[in-house]
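Just one protein chain is left out here, and the rest sit where they should.
Moving on, here comes subunit A:
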Amino acid sequence: MECEGVVSGVRMGESSEEVHVLAVDDSLVDRKVIERLLKILACKVTAVDSGVRALEYLGLDQSDAFVEGLKVDLIITDYCMPGMTGYDLLKKIKESSTFREIPVVIMSSENILPRIDRCLEEGAEDFIVKPVKLSDVKRLKDYGVGGRINKRKLPDTTELDLSSSPPSDSSSSPSISPSSPPVIDSPIQRLKMTTTALD
């Protein structure tokens, strides 16, 4: 089926519906896993192996080229990467007038509160402790959808793991239902509950 205006592999007809996630991780295994997780949630995924490549993809490298038709709804990046860390990448994205609105999620194998704090302060939307599970990614999907589209609920998950809490709307108060995911899996939830003054 031939589509007019095919840009960056995103078909125009579908681009308003499909969430496009840019995944950044230097580990090949982790890239494959995150790719699979996101595809299961019907996201389009572009996976790159470094912060530098991510910037290239976004057109934020030296060339500063505007990439025609590029639509990225969410960026998910590993923290510890050689060269440019996920934190460095986060900063660059938040400095960019074009991309600062895109939610950035950090992944790390280490659950270090000061690190999480730093990332949040720099504008990260959320922080996932590795290894990444489907429930972690499900929670994120709503950032990508945002307010652009009438908020699509997550697919029916009754047959899957139900540890994910209901999606949290950035404009509403933090989710405090007792059936929230275990605090250890969601340091962001815990921090948002205790540091609302910082918002």
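Quick notes
The rule is simple: a contact is a pair of C-beta atoms (placed from the backbone, for glycine too) under 8 Å apart; a residue touches a chain by one contact, two chains touch by 3 or more; residues count from 1.
The rule we apply is simple: contacts and distances are computed from a predicted model.
When the listed names "AP-2 complex subunit alpha", "Transmembrane channel-like protein", "S-phase kinase-associated protein 1" or "Histidine-containing phosphotransfer protein" are checked against UniProt, the chain not shown comes out as "Histidine-containing phosphotransfer protein".
Against the chain not shown here, subunit A presents residues 26-30, 32-33, 36-37, 40, 80, 109, 130-134, 160-161.
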